[in-house]
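Missing here: one protein chain of the complex. Every other protein chain is in place.
Should a chain be cited, it is by its letter among A, B and C, assigned in written order, with residues numbered from 1 in that chain.
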Amino acid sequence: MKLVYFAWVREQVGVAEEEITPPATVATIADLMEHLGERGDNYALFKNASQLRAAIDQEHVDPATPIAGAREIAIFPPMTGG
Amino acid sequence: MKLVYFAWVREQVGVAEEEITPPATVATIADLMEHLGERGDNYALFKNASQLRAAIDQEHVDPATPIAGAREIAIFPPMTGG
Amino acid sequence: MTSITVRIQNEPFDINAEAETMTGDAHANVGALVTFTGYCRDEDGRLSALELDHYPGMAEAEIARICKEAAERWPLDALTAIHRHGKLQPGAPIVLVAASSRHRRAAFEAAEFVMDFLKTRAPFWKKEHPKDGTPGGWVDAKETDDAALSRWTS
Partner (left out) sequence: MTSITVRIQNEPFDINAEAETMTGDAHANVGALVTFTGYCRDEDGRLSALELDHYPGMAEAEIARICKEAAERWPLDALTAIHRHGKLQPGAPIVLVAASSRHRRAAFEAAEFVMDFLKTRAPFWKKEHPKDGTPGGWVDAKETDDAALSRWTS
């Protein structure tokens, strides 16, 4: 699946998007955050998942949402538009 | 003192403004309305004073307000601007 | 100190022109501008025109009093109110209220406050001119306009 990052999430990870194939045990957004947090220094921010927000296929979702079937998952800080 | 009328008050009285010198017993706006109501057919509308509003020297006033010292008293229907 | 502008005129007004005097480089502390424009409705095709009678002098003075009250209640940078008079066609703009502030809530509330009080306290009276040539008549004041004031006093 495709991951896309915005704002300081993108700056800390160092890429705007990437393809990943998480293990089958990663079932929800919360699982995905935990999985990403184990990928090394650039991904340390995912260990503090409460500061992050997520969208699946361009719709907001909460941490308990299953990721099965997702084409694009976006992870970003709380929004500050307007 | 000068009286000025607006909207259907002006249309029914038939003039936009007039000078009057009310008797000394006319102390308040309510007294003035009653006094005007006795002036004849064109002034019948003043007998139903609750449908009218008044201003003294371009400020809204209620019926109990004394008219002593007023230069200009306006009488008009409830407002419908905006 | 809020900059207050009140104009009573027959001519149309220009929302952009008013917005420009209230925002931009010289007002870089302004984060929010709310404008309200009231238009002449045709009442489901029934009207050919609306005529606005007003009390010159008091119209300016009363709207200025309402604006001053709003400027005391909310932290505004500027507050502008323009009310037209005379005969207007359906679709024509009648009234403009524009409020600028650092934050949006103050601008929204101040603009709505000015409109609510303007409706029942500014000395203007509307007369309808029907399309069918009948005499038409003066518009009655609405109880909903009186009710709208209660939220600002309770």
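Structure notes:
Keep this in mind: a contact is a pair of C-beta atoms (placed from the backbone, for glycine too) under 8 Å apart; a residue touches a chain by one contact, two chains touch by 3 or more.
Small disclaimer: the values here were computed from a predicted structure and weren't measured.
Shown chains touched by the missing chain in the whole complex: A, C.
Touching the chain that is not shown, out of C:Thr23, C:Thr80 or C:Thr120: C:Thr23 (per the contact rule at the top). Interface residues of chain A facing the missing partner chain: 4, 6-8, 10, 55, 58-60, 74, 76-82. For chain C, the residues in touch with the chain missing from this view are 14-16, 19, 23-42, 44-45, 90-91, 93, 102, 104-105, 107-108, 111-112, 115, 148.
In this text, only the chains that are shown with their structure count from here on.
The distance from the centre of chain A to the centre of chain C, with each centre set as the mean of the Cα atoms, comes to 48 Å. Centre-to-centre separation of chain A and chain B, using mean CA positions: 72 Å.
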